[in-house]
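Only a single protein chain was left out; the remaining protein chains are all shown in position.
By written order: A, B and C. Residues from 1 in each chain.
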Amino acid sequence: MMRILFFAQLKDVTGRAELEWPEAAAMSPAQLWDRLEQLWPAISVHRPATRLARNGEYVGGDTLLEPGDEVALIPPVSGG
Amino acid sequence: MMRILFFAQLKDVTGRAELEWPEAAAMSPAQLWDRLEQLWPAISVHRPATRLARNGEYVGGDTLLEPGDEVALIPPVSGG
Amino acid sequence: MEIEVQLTTEPIEPPPMGAVLRGGSCGAWAEFTGVVRGEEDGRPIAALEYEAYEPMALRVMRDILARLGERHPCHAVRVIHRVGIIPVGEAAIWIGVAAGHRQEAFAMLSEFMDELKKDVPIWKRRALGPEEMPLRQSAGA
Partner (left out) sequence: MEIEVQLTTEPIEPPPMGAVLRGGSCGAWAEFTGVVRGEEDGRPIAALEYEAYEPMALRVMRDILARLGERHPCHAVRVIHRVGIIPVGEAAIWIGVAAGHRQEAFAMLSEFMDELKKDVPIWKRRALGPEEMPLRQSAGA
C-alpha cells in the first residue's frame, strides 16, 4: 500500500486530496508519474514543475518509492 | 554671539554643555578649533574625529561660522 | 539556537519579546510580518486561502532555520504561518528573531523568507472575492 497526497492545483486535477494505492512493488518517480497520467491525463502539464516528497523529504528522480511510503506531489510552493 | 554645543566626551573635557561666545566676526572651523584648544588643551585629541554642525547641519572645513550660528561639536556617534 | 515553528488557522498574535531578550545577551530583535494584499494578479480580492502539507511544512521550516543558524547564529527564532482563509490586511506569516547583533537577525529574516518561498510546502490556494467571504471571517476582521 502506498499513500499519495495531492496539494493545490493537483488536488483540482485529481479531484481528491489523497489516494491509497494497493501497491506491492517499489517504483521509480517516473513510473509513478506514468501511472498518474494514465488515471488523470490532465496532470501531465504539472509534471515538469512538481517535486516529489517521500515521507516528508524531497527526493530526486533516482529514489525508489516503496510500499508503505507516503508520497506527496509538491507543485511550486507559494507560502509567506 | 555664537552658541557652541558640546556633547558626550567633549562635555567631559570642557565641563559644560554649551558656551555663549560673544563673537562679532565670522570664523573658519579651524579658527574655532584653535580657540577651543586655547581654552581646553585636552580637547585637541578629539579634534580629528569630531565633526562640526552649523545650525543642525554637518559642515565641511571651508564653511564660515557666523555670529548668530549654533555650532555643535559632534564626536563619533553611537546611537541605536 | 531556540527554534519554534507553528501553523495555525487563527489570526496570528505576535508573541511579546520574550525572556531571551531580558537576559542581556541579545542586542537585536527583528520581526517580519507578511500581510495579505488586496490584489492578486491585478484583480481586487477580499482574502487568500492558504493550504499546507503540515508535517512536512513544519519540518522544512525547522530545517531551514537550523541551517541558516549555522551561518547566522541567533539566540532564538520563532515562525508562525497561518493557513486557511486569511482576509486582506491580516498576517499570513510572522517571524521573530533574537540575536546578539542586528546583522545576524536581518540575515536570518531575509534568507528565511527566501527559502520559505522556494521549499516550504505551503500554497496560496485561491483568491476569494468579497462575495465569497465566510460570514465568520468577515465579522471578525
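The working rule: contacts are C-beta pairs under 8 Å (C-beta built on N, C-alpha and C of every residue); 3 or more make two chains touch, one makes a residue touch a chain.
What you see is a predicted model; the values in this text were computed from it and never measured.
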| item | value |
| --- | --- |
| Omitted chain's touching partners, listed by label | B, C |
| Among B:Phe7, B:Trp21 or B:Trp40, the residue in touch with the chain that has been omitted | B:Phe7 |
| On chain C, residues whose C-beta touches the chain left out of the figure | 17, 21-39, 88-89, 91, 100, 102, 105-106, 109-110, 113 |
| Absent-chain interface as seen on chain B, which is shown | 5, 7-8, 53, 56-58, 72, 74-75, 77-80 |
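Here is the rule we use: only the chains that are shown with their structure count from here on.
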| item | value |
| --- | --- |
| Top chain pair, ranked by number of contacting C-beta pairs | A-C |
| Where chain A and chain B are represented by their mean Cα positions, the distance between them in whole Å | 72 |
| Chain centre separation in whole Å, for chain C relative to chain A (CA means) | 27 |
| Set of chain A residues in contact with two or more other chains | none |
| Multi-partner residues of chain C (each touching 2 or more other chains) | none |
